[in-house]
Each structure stands twice: as C-alpha cells, then as structure tokens.
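Only one protein chain is missing; all other protein chains are in place.
The letters A, B and C name the chains in turn, as written, and every chain counts its residues from 1.
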Amino acid sequence: MDGRKGRKEGGVSMNSNLWPYRTPGIPDEFFARVESVPITKEEVRVIVLSKARLREGYSVIDVGSGTGSISIEAAMQVGSTGRVYAIDRDADAIALLRENASRFNIKNIEVIQGDAMDALAAIPEVDVVFIGGAGGKMYDIVRLACTRLRSKGRIVIDTIMVESMNSALSAIYDLGLKDIDVTQVIIAKGKRISTGTMLLSRNPVLIISAEKV
Amino acid sequence: MDGRKGRKEGGVSMNSNLWPYRTPGIPDEFFARVESVPITKEEVRVIVLSKARLREGYSVIDVGSGTGSISIEAAMQVGSTGRVYAIDRDADAIALLRENASRFNIKNIEVIQGDAMDALAAIPEVDVVFIGGAGGKMYDIVRLACTRLRSKGRIVIDTIMVESMNSALSAIYDLGLKDIDVTQVIIAKGKRISTGTMLLSRNPVLIISAEKV
Amino acid sequence: MDGRKGRKEGGVSMNSNLWPYRTPGIPDEFFARVESVPITKEEVRVIVLSKARLREGYSVIDVGSGTGSISIEAAMQVGSTGRVYAIDRDADAIALLRENASRFNIKNIEVIQGDAMDALAAIPEVDVVFIGGAGGKMYDIVRLACTRLRSKGRIVIDTIMVESMNSALSAIYDLGLKDIDVTQVIIAKGKRISTGTMLLSRNPVLIISAEKV
Partner (left out) sequence: MDGRKGRKEGGVSMNSNLWPYRTPGIPDEFFARVESVPITKEEVRVIVLSKARLREGYSVIDVGSGTGSISIEAAMQVGSTGRVYAIDRDADAIALLRENASRFNIKNIEVIQGDAMDALAAIPEVDVVFIGGAGGKMYDIVRLACTRLRSKGRIVIDTIMVESMNSALSAIYDLGLKDIDVTQVIIAKGKRISTGTMLLSRNPVLIISAEKV
C-alpha cells in the first residue's frame, strides 16, 4: 500500500485527508452536527449524488444545504475546477457548513445565507441543482431553480414531506423536464445488541430527478 | 460548456463515452441484460460502492458478478491503474459481463468463470471484496474472501436472502472485523400513469460491510 | 376441539365456511381475481379495516371496491345487521365483487356500479367510508364522502399515488377532521428458493384515516 501514497487522485482527493476516497458516501458521523440542522444521511446522499451525474469542473447549486454534506461531497466530485453554491436561510446551518467545509479542507463552496427565492436569481447558469429543503415553497423553488440550469443540466430534489413530493412532481411535469426519475428510499440500519442484530429504520425519503431539455 | 470537452477527467472516464460521469450510478437500462442473470440495481449499487470506499489504483474482487454492473462501476472508480477480478460460475453471466465491459470500454476487469471457493485462492491480496452472490455458501465464502483482503481492506456483501443475511453476519462477527455496517435498503420507483404517479417497490436488499483489522 | 363445532360465532362467521375466523385477513388467493381489477392485499387490508374501527350493525361505504376484499371483510365484521355499499365504475370489478360475495356467502353488500360522485349522493348516512380508488378525483370524493358520514364516523383512504396522497391529506385538513392518522405500509413477502428465503416487495401504500367531528 506504500506506493499508493504518492498517487495522483485527479485534482480532488488531495483536498482531503479525512475522506481520501474517490467514491462518495462519507459516514454521517464524520460531519460536525447540531440537532436543529438536518443532514442528508450517507446512503440517501450517495443516491442523490448519483442522480446528479457529476463531472469534474461542474458548477452546482445546493438549495437548503443544511449540515453541508451534499455540498461537500459534490465539491469533492466536481474538484477544484468546479464550484458549489450552497444556500441556506438558517444562520446555524451556514455556520455548520463552514465548519464542515473547513474540516474536509474544501475551498470550492460559495456559501450564501438567505432565502433561495432571492439567492437563486444572482447565481450564474449551472450544471446541476440540488434541492434538499424548500421551506414549503417547493413548486416555486423548483421552477426558479430550473431557470438557473443549463440545457441538459440536471435537478435532484429530496424530500420527506407528502406535500413537497406532490409539489416537486407538479413543477417538474409542468416544466416539461425529461428523463424524470422518482425514487423512494427506505433505509434501516443494523444495531448489534446482546441477543442479535436488530434493524432500526430511518425515515423514507423521496428523490426526484430530471433533466432540462 | 464548450470548455468542458477538453478537460482531463482523471485516467478514468475517458474510458467511457456511455458514462462520462465521475459519480457512480449508471442507469440499469444502460447495461445489456438477460433475464436469468441478476443485476445490482442502480440505487443499491451506489450504496454498495460507497461502502467499499474506493480509490484510484485499488484492486477489487467481485464474487458473483452477474450482469457486471458492480465490476464495471468499480473498474471506473479504481481507474486504469486499478484492477477488478470478477468471478461468476454461470457462463451466461460471464458472457454478459464481457459484453457490458466492452460496451463501457472497460479494460481493467479480469473475468474468472468458476466457483468462488476455487477462484478466490488464486487471486493476490486486494483492497476490497464485493460479495453479491454466494450460492448458499455465504459463511464459507466470506471467510475465504477475507483471507484475500489486505489489512484495513473492506468487504461489502449484498443479499436478499434471510439465511444469507444471518450467515454473512455470523462470519463477520466470528472474524472479528471492525467498523461493521448493516444497511437494509428498500427502493420504490415512481411510475407515471394517467391518474398520477404510483410507487412500485423493489425487493429489500441487505448490505453488510466491514473492515479487516 | 370437538366442542368448537357447535359454538355460536356471533351472527357473522356462520355466513362463511371459507373464512370461519373472527379476525380479518383472508388470504388474497381465496378471492377470485382478474388481472385488470385491483385488490387490497391481505396485510394492507387488515390495517385498513383496523383504522375503520368496525362494530356489529355498522353501515359502511366502500368507494372503488375492486375485487371486493374490503367490502367482504367489512361485511363479515359488521354482520347481518350491518350493511356495506360497494361502489365501482368498472363492470369487471362489479362482476368480480358479486362472484366473491357469493363465494364467501355474504348477503349484506349492496353493489352499485357507477361513478362515486353520483352514487354517494343516494346513500344514507353511514358509520364508515373506505376510499380505495378515486380515479384522479380524490379531493372531491373525500369531501363528498364525508357528507355521508355521521358525526364521529370514520373515513379510511388507501392510495399508492403521490398526487392522491396529497389530495386526500388536503381534503382531510380542509374538512377539519380529527384523530388524523397517516400510515405508509411496505410489505415484503418471503419466497423459499433452493438457496434460502428471499424477500419480494409489494408496492408502498399510504393509508389515511380520520374521524368526523
């Protein structure tokens, strides 16, 4: 394994000693966390990232960035020539994202505190938009976010709310996006106790992705 | 987007025009398929790959490679300096894997038709072992596979069978592996029909991963 | 066990030799089936019935009765002094329901072929309404159905569609119903094959129930 140390890993993983791997999926516990700020948990996160189909050099918007786990993994995938615009209206989330970006030595995230409806207008055209939180305005945010997306760019939405599932789908159908994928994910984690290995569920998440025509 | 064409994408994605992306998650329908040969579907596959924590240059064993989707995505992640040993006892699976490797222009997979219990003995030490099929011999295959794994190497097992879940767990506990993660994944896919978007379930999969001490 | 033969089982289960049990949950394969007509599968069905809180003598409406499994089990629970109004617009479903009612020797179902929006108006006040199919008009059907419900009566809706989940919830919130319960159910069934017992998923169903003030 000694020879591995000197290997070039694109322009990306040299950014990080905490996560030197090429595959996404940083364990949740590697991130600084606070109770009031949501995180997209690791198994859901890798599916969300896969639906974005990232390449080195891509620019990406992350609406409702929360703990920053999507922004940070996206930043690793797009590398130093790419860029992530992370938007959250909550000051605690913004502080946490900054802390986590620093922890993983990520330099290519531009942090924007504010309402997505305002912030989106000022961001140049991007390759991918993630929407992880919409504060009850999912339909409008999806529509506005798509104006920031280049042709063939991809949007990936994740939500745990029935109403937001419906609003996101409506917006995507109304916009005439193509290659629409709807994926509900339910994860249960094993926990070893004295009498065996029990399964503990996490909440179901709906992931909707599509491509701009 | 014109500038993107000339970008260097590590040593990896130039291998493939069908999947030029850095993130794993090739849609199932991109693979040649035959009904009798199983495939690890895209959402489960990206979780399986994430648990392996791949780096460029890694060598990997894929036991029960089936359609070859794990082998091919792993081959892309480890790049031209890495290597994937794909083992399957079924001739149809082997033929299908070869067809898919050719389709994605993957050169760094070594295809081995045969029983895993025989084949594993001849493979040099690797960084990661995937076990996607064990033909009812999960306990023995996990134990043997771990002898092929370097220290700190990772094993990732996925199964849909209750008995294999139990055998895989027993083997991992008995071997004293660490950083054990047990994840059940249930995926449901949306399908748009005239009256709305229904959700169609896929079978639950148990993914067990661990690290050799 | 000989003494059991002569026992009285309320006024209910003597109706049926095929299902002499007091607990609901008739196996799906006991019903006549046709491919084009949906059935509420047994595990989901017993949850749906439990949310209705049935008593002997209750009158019940079943909107979108399909194969008739809910109507028939409800008819058994409410007994000969109770009544089930089964509505479906599809002639095949109506024929199938009649066949199944006959198979289980159920006499207390009134079968109504037609659109629920028309049929509901002519039905007297009931204790419980089930809505298993709404043909894209969930919001209006829930609102109309609640006009047929007595005070403290219960409505139980099951749906597999994202849009209908949202419409049903909106209607229930707008109507100011109380004791609202939302339950997503995912069932996977074991299947024994040569190498073990695999789990095969069924589609997720959302069950929404509430009580009229």
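By definition in this document, a residue touches a chain if its C-beta (ideal position, glycine included) is under 8 Å from a C-beta of that chain, and two chains touch if they have at least 3 such contacts.
Small disclaimer: the values here were computed from a predicted structure and weren't measured.
Considering the whole complex, the residue from C:Val63, C:Leu144 or C:Leu199 that touches the absent chain is C:Leu199. Interface note: of A:Ile26, A:Leu144 or A:Ile186, the residue touching the hidden chain in the full complex is A:Ile186. Although one chain is not shown, part of chain B still touches it, namely residues 162-163, 165-166, 169-170, 182, 184, 186, 204, 206.
Interface residues of chain C with the unshown chain, by the touch rule above, are 1, 3-4, 7-10, 13, 20-25, 42-43, 46-47, 49-57, 77-78, 81, 150, 152, 169, 173, 180-192, 197, 199, 208.
As for the chain not pictured, it touches chain A at residues 135-136, 160-164, 186, 188, 190, 194-204.
Definition applied: only the chains that are shown with their structure count from here on.
Chain centres here are Cα means. That of chain A falls 41 Å from that of chain C.
Put simply, the C-alpha centre of chain A and that of chain B have 23 angstrom between them. Shared contact sites, meaning residues of chain B that touch two or more other chains, fall at 186, 188, 190, 197, 199.
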